[in-house]
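I am attaching a structure below and will ask some questions about it afterwards.
Our next item is chain A:
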Amino acid sequence: MSVPVLSVRNIEKSFGGIRAVRGVTFEVRKGEILGLIGPNGSGKSTLFNCILGQLRPEAGEVEVNGQNVSGMRASDLNRLGVGRTFQQLSVFPKMTVLDNIILAGQEHHGTMLSRLFGPGDAGLTNEAERLISFFRLTHLRDTLAGSLSYGQQKLVDAAMAFMAGPSLVLLDEPAGGVNLTMLANLKERLTAYNAEHGTTFVVIEHNMEFVMSLCTRIIVLAEGGIIAEGKPEEIRANQSVIDAYLGG
Partner candidate 1 sequence: MNAHIRKISILALLALAVLAPLGQGNYIVYVLTSWLIFAIAAMGLNLTLGYAGQISLAQASFMAIGAYTTALLTLSGWHWMLAMPLGLTACFVVGLLLGYPALRVKGHFLAFVTLAFNTLVFLVLRNEDWLTGGSYGLVGMPRPDFGLFKTMKQLHFYYFTLGITVLAALAMWGIVRSPWGRAFKALRENPIRAESLGVDTRRITLLAFAIGSVYGGLAGALITPLVQFIEPGSFGLAHSLRILLMVVVGGAGYFFGPFLGAGVVILLPEILRFTEGYYLIIYSALVIVMLVFVPTGLIGVWGRIRERFWPRQQVRADMSEGARLK
Partner candidate 2 sequence: MSQFLQVLLSGLATGSIYALVAIGFTLVWQAAQTVNFAQGEFVMLPAFFVLIGMSVFGMPLWIALIFGLAISIVVLGVLFKKMIVEPILPHGGITLIIATMALGILLKESVKEFYSAEAQPFPSLFPGDPINVFGAVLSLQDVFNLVISLGIVVLLTLFLNRTRTGRCMQATAQNPAVAEILGVNVKRMILYTFLINAALAALASFLITPVYLAKFSNGETLGLIAFIAAIVGGFNQIRGAIAGGLLIGVLDNLTAAYVTAQYRAALPLVLLIVIILVRPQGILGTSEGRTV
């Protein structure tokens, strides 16, 4: 069997005596879209931050494509092929959509010196335009990202995570605050990207409908531990999941 894209083993994290994550272990295989769900305070955000190195877990390991990434800086993690989005909008408002997207890829091309003396776009304009058109933003190519609508910014935000051709993308509540039409659009584009490139996704989300229709597998967290794991339809029918949500 091939090496999993993401392997999380026995992650432990406490805040002042409260065990937010209790020995969580799971693996994600190439091409999967894994949903991480759970009621508020179930530890999913903490787990996410432990995987991304924003928080330092007390115990456990995180491996990406077989490489231990514990304690790695965000920029180095990204260069290993891990893209991410943030819960709150994170575009560069005073740069154009095109520049936002090029920025997301430029650090993966050439050296520090070639990025000073080479072409201004680091040779990425065509690639960026392809991605922009994939996310149907072509007409907004030269607009300042900050002047787009919320939903459009969300698409730019997502597109940036893909620019470097990552093997793994972690999406932190991608559906938050996006209206229904935009949401359908976003889901459809993410699915299409996954089908086209075989990129692995891990998604944290509150919006059940969105998760159920986007993900191929779902892990349910409650009180810092995994209580259920399976295909969306299995999760939908799982009594302990229903209890956890109703109880939480």
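Here is the rule we use: contacts are C-beta pairs under 8 Å (C-beta built on N, C-alpha and C of every residue); 3 or more make two chains touch, one makes a residue touch a chain; residues count from 1.
How were these candidates chosen? In short, all candidates are chains of the complex that A comes from, given by their letters.
The structure displayed is predicted, hence computed values, not measured ones.
This complex places chain A in touch with one candidate out of 1 or 2, and it is 1. For chain A in complex with candidate 1, the residues that touch the partner chain are 73-75, 78-79, 84, 86, 90-96, 99, 102-104, 106-108, 112, 115-118, 120-122, 142-144, 160, 163-164.
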